[in-house]
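All protein chains of the complex are present and in place, except for one that has been dropped.
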Amino acid sequence: MSKYDHIQEAAYEANRQLPKLGLVLFTFGNVSAADRDLGVFAIKPSGVPYSDLSPEKMVIVDFEGKTVKGKLRPSSDTLTHAVLYKHWPNIGGIAHTHSTYATAWAQSQRDIPIFGTTHADHNTVDIPCAPPMNDEMILGDYEYQTGFQILNAFRDRGLNYEEVEMVLIGNHAPFTWGKTPEKAVYNSAVLESVAQMAYLTEQIRNDAPRLKDSLIKKHYERKHGPHSYYGQ
Amino acid sequence: MSKYDHIQEAAYEANRQLPKLGLVLFTFGNVSAADRDLGVFAIKPSGVPYSDLSPEKMVIVDFEGKTVKGKLRPSSDTLTHAVLYKHWPNIGGIAHTHSTYATAWAQSQRDIPIFGTTHADHNTVDIPCAPPMNDEMILGDYEYQTGFQILNAFRDRGLNYEEVEMVLIGNHAPFTWGKTPEKAVYNSAVLESVAQMAYLTEQIRNDAPRLKDSLIKKHYERKHGPHSYYGQ
Amino acid sequence: MSKYDHIQEAAYEANRQLPKLGLVLFTFGNVSAADRDLGVFAIKPSGVPYSDLSPEKMVIVDFEGKTVKGKLRPSSDTLTHAVLYKHWPNIGGIAHTHSTYATAWAQSQRDIPIFGTTHADHNTVDIPCAPPMNDEMILGDYEYQTGFQILNAFRDRGLNYEEVEMVLIGNHAPFTWGKTPEKAVYNSAVLESVAQMAYLTEQIRNDAPRLKDSLIKKHYERKHGPHSYYGQ
Partner (left out) sequence: MSKYDHIQEAAYEANRQLPKLGLVLFTFGNVSAADRDLGVFAIKPSGVPYSDLSPEKMVIVDFEGKTVKGKLRPSSDTLTHAVLYKHWPNIGGIAHTHSTYATAWAQSQRDIPIFGTTHADHNTVDIPCAPPMNDEMILGDYEYQTGFQILNAFRDRGLNYEEVEMVLIGNHAPFTWGKTPEKAVYNSAVLESVAQMAYLTEQIRNDAPRLKDSLIKKHYERKHGPHSYYGQ
């Protein structure tokens, strides 16, 4: 027994969801689970297949990115997770994948336009694609700077990370987050589905219009507004 | 035992088919089963995963949309179901999904052209896409108005709901129906397949011609006409 | 025990392969198995789900299309099978599906160009798409005429049915055949794969060139020529 058991268990369960949801090939993704009181998060070890994971293999890292406990090396994306946890106080889980359609949008360096209510049930804006980093940032502490690239994109666009829980990194792939690691993984799957539908929508009609504001507002608020009536 | 057991069981079974047929992600779809004599339908509770459903969790609702029996909140789309049951006396089941290809067509606000006999085995017309609602309807009772948007699209185009058992809602997603909930789900799967094939057909040949009238008539009638000879 | 047991068993096994290979939705496909000495074939009953089939449910039909034995109604496509068996003496099995990519090519009324060696391992020509029938043929004995539409397409193009074991029917879907029902189903799966790759090839490069003759000949002959060296 250790004080980290609950986040190791949560991170383990969330990482195991990635292959079940078809979001990863081999080891191309990772999820972390944070404990705000302890100021740490549990994250997948680097390069270990999902089928070989166990809760105790999850590495405990603080919000500066320093390993606190664990024999294995944490995910190579650990510093990106650390930066987001440090600056965004209300998130409890982060997921990163190279899921097919979301990654294709990231590679195209385009935001995903809001074309329908499936999207509006989760966001009221186009899903942002942060630009690729400049060479100085890349040559510096790359994964650390990736975190700031996300923070900067949200600041520059005036987005609220509690409302928009997903981002594309230009030429790279998506990150998603939420109050829990389970919600972060949920958001990765929603993003992949929305990315596929948006791709198909443009193929079917190359001048497909964005969803109109009244529908965006209606669908988002019925799930997330003060008078929401979705779920139990 | 209750007088609603049979429709709760039917709705439960039909909802469980949605993930098996690959038509839903998470909780993004719902099916209902009506009893015309009792004037009610059983529908999926809102936001509950399909794997957590049981017959007794299905909520009983009347054709005005009022909950008659059930501890859980019914699907957020319940009023759309109620409007269709109330105005279309010969349907016994309704299904709603956000299946990938059908939703992409809905997001493009285009009817699905009738390109082949797979389509003509089920319909003789392009699958209609109802236009997005005006802002007044959206700000009013949204799901209730969605039902009228469907009724109006069928009235304006002179379509018969007993022949054409599927519709796209512009920018939203499909609804399908039938004499039974099982048939409604069947129609959702057929629609998704037809939507994918129509998308591919246009990609392969951008001026692909509609199916000619003689073939439309032949295929529909061999399955549904007075001299049909398909099935047992 | 009956003299038809072996073809009923073969047809049953071959029909069961269709859903396993992802070639059919619901009941949208059928396979038959012929016995040349008895002058009959066993075929799937119409509209019966694959999971409800058993060998004894396969209907025995002669080459004129007349049911010889069986309580169930045979596939609605039975007459097409009968015509092909009658006119092409060296085939022992026929398969019909509405598989996604092959059907999309059929709906576009285009032959599938020979773009690579996967195709050339099985055929030396573009996979032919027979034109849609004229209205007189459609209004006549439709499934019977579908058989002649295939025969005519092969005759007009000078194709050999023992070399090219697959065809698309314009606006409809594919038929495939072979010395055995197992081979007919194999050809349906190969066709679907080749159809998907050809679609993608044109998307990746819209002026993709046909495979050159020397490669077509080489690949076909290493599998099928007098000096073939593929397989055991």
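So that you can tell them apart, the chains are marked A, B and C in the order they are listed, and the count of residues begins at 1 in each.
Here is the rule we go by: a residue touches a chain if its C-beta (ideal position, glycine included) is under 8 Å from a C-beta of that chain, and two chains touch if they have at least 3 such contacts.
Bear in mind the structure is a predicted one, so any value in this text is a computation, not a measurement.
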Which shown chains does the hidden chain touch? A, C
Which residue of A:Y101, A:F115, A:Y161 or A:W177 touches the chain not shown here: A:Y101
Out of A:V61, A:A82 or A:A173, the sole contact with the unshown chain comes from A:A173
Touching residues on chain A - with respect to the absent chain: 25-26, 28, 45-48, 72-73, 76, 98, 100-101, 103-110, 132-133, 135, 138-139, 142, 171-173, 199, 202-203
Go through chain C and note every residue touching the omitted chain. 115-118, 186, 189-190, 193, 196-198, 200-201, 203-205, 208-209, 211-212, 214-215, 218, 222, 229-232
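By definition in this document, only the chains that are shown with their structure count from here on.
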Indicate which of the five shapes (line, ring, star, complete, other) describes how the chains touch one another. line
Need the central chain here, defined by C-alpha centroid distance to the all-chain C-alpha centroid. B
In whole angstrom, how far does the Cα centroid of chain B sit from the Cα centroid of chain C? 33
Between chain C and chain A, distance of the C-alpha-averaged centres to the nearest whole Å: 46
Going by the contact rule already set, what residues in chain A reach two or more other chains? none
